[in-house]
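Below is a structure I'd like to ask you about.
Not every chain of the complex is shown here; the ones you see sit where they belong.
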Amino acid sequence: TAEVLELSRPDDRLGRMVDLGLAALIFFSVVDVILESIPRLERAYWDLFVAVEAVVVAIFTLEYALRLWSAPELERHAGCPPWRARLRHALTPLLLIDLVAILPFYLGYLLGLDLRFLRVVRLLRLLKLTRYSAAGRVLLDVIYAERRVFFAAFSLLFTALILASGGIYYLEREAQPEAFGSIPAAMYWAIVTLTTVGYGDVTPVTPGGKFFAAVVGAIGVALVALPSAILASGFVESLHRRRARYRSLVDAAAADGV
Amino acid sequence: TAEVLELSRPDDRLGRMVDLGLAALIFFSVVDVILESIPRLERAYWDLFVAVEAVVVAIFTLEYALRLWSAPELERHAGCPPWRARLRHALTPLLLIDLVAILPFYLGYLLGLDLRFLRVVRLLRLLKLTRYSAAGRVLLDVIYAERRVFFAAFSLLFTALILASGGIYYLEREAQPEAFGSIPAAMYWAIVTLTTVGYGDVTPVTPGGKFFAAVVGAIGVALVALPSAILASGFVESLHRRRARYRSLVDAAAADGV
């Protein structure tokens, strides 16, 4: 299991190169999916895209198999019988992402799924990069640490969303039944306004609706800042703390092979 | 008054279950209103919606009656004659919200009010959740604690709003009398621009108006950050402080039955 060890040993050259190679392959594969979605390129290079996808999936399948195979050698699973260590390892989030990255290929052939749907699922491979980047894990940490504050902020936003949708539904329903004909339909407008995106494809036309929209916009601008301010302050703080113990973390992360 | 005590006792299982049940009923009832607003569902399941609403209002009415009835048992109202304790209790914000949650049902039948208006008022039931969540109360606390700062920030925004409306009214009035024909009409544009929502349904067309719009947008982006920054910093700070004394608060809140 020499090749497997590369995946779990820290600091050795071979392990680093394999990591870099896999990260590059993820990028390459995502770019490949994006280019494939351009109709002109899809027609011209269809064979090439199929071949590239086959090779990429083959490498990712090999990576997945080796990771599973080497699971009993991890300290974390010491003392377990090999099959149980492998099962446990397979259920960790990172390994599940690895599975999502290759499964669509096989299922697509078996079940004859829609090609475009598979394409979007293949984009989820990007999540495999979480293994090599702190960003995703920090984000989840911050959300977990501040979960009460987030819950409070989101429940305010949710209340604002429901009441804004209900109000505009009442005010604009007669004038624009196609856009504000039900509260769920009005929610699209409410979110677009509360987040200050403001496409303008759906806007109030009655004086009452315009006044209400102005109020909702003003409330939105104040409330929407809540989750982002919480996220931003927690994110910066957490990453600064991590920076201090960064080296050791890298080693540790590499050491347990996940 | 055994059932009533469930509402005011802390930590006992029954009280918690009743709380959870009521919170779930509020959610369920709001979802019901939202679904009822979809014309297709309204036609198909009209009888069901009426029945559900009747049951929900019945339960909320019972809850309201029990809360009122048990008022004299609360420490807060100790020493009052029962009728006065009940009157006082009925005038607390939470009990008023409870009244708003059930009154439309009865008034709707009596006064024959517009169905769609009642529907929106029924959405206000969502505010009953304030009893179980810290978010709303923290928001009000922060607004109260920082009321001077808020007042200052809003008076700046208000001044910017008035001057922006007046300016665009002067510049665009000739070119677009239907959208900028009066200062109140121009205010819709001014708020949409100052909050950076920017629908685009009303935009300046004259060179002077465009230049003015650019200036207003730039000022808006700076001023609008004031209330949200104040709110966000106060909100995070306040919830962190609360977190420490959270347990005790939960008990206390449950203990006084409100």
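For clarity, chains are labelled A and B in written order, and residue numbers in each chain start from 1.
To be clear about the criterion, a contact is a pair of C-beta atoms (placed from the backbone, for glycine too) under 8 Å apart; a residue touches a chain by one contact, two chains touch by 3 or more.
Everything numeric here is computed off the predicted structure, so don't read it as measured data.
With respect to copy number, the whole complex recorded in this structure file holds 4 identical protein chains, 2 of which are shown.
One rule holds in what follows: only the chains that are shown with their structure count from here on.
If you lay the C-alpha trace of subunit A over that of subunit B, the rotation comes to 90 degrees, to the nearest 5. Taking each chain's centre as the average of its CA atoms, subunit A and subunit B sit 32 Å apart.
Against subunit B, in their complex, subunit A makes its touches with residues 148-149, 151-153, 155-156, 159, 162-163, 165-167, 169-170, 173, 181-184, 193, 196-200, 203, 210-211, 213-214, 217-218, 220-226, 229-230, 233.
Contact residues of subunit B toward subunit A in the complex are 30, 33-34, 37-39, 116-117, 119-120, 123-124, 126-127, 129, 133-136, 138-139, 187-188, 191-192, 195-201, 224-225, 227-229, 231-233, 235-236, 239-240, 243, 246.
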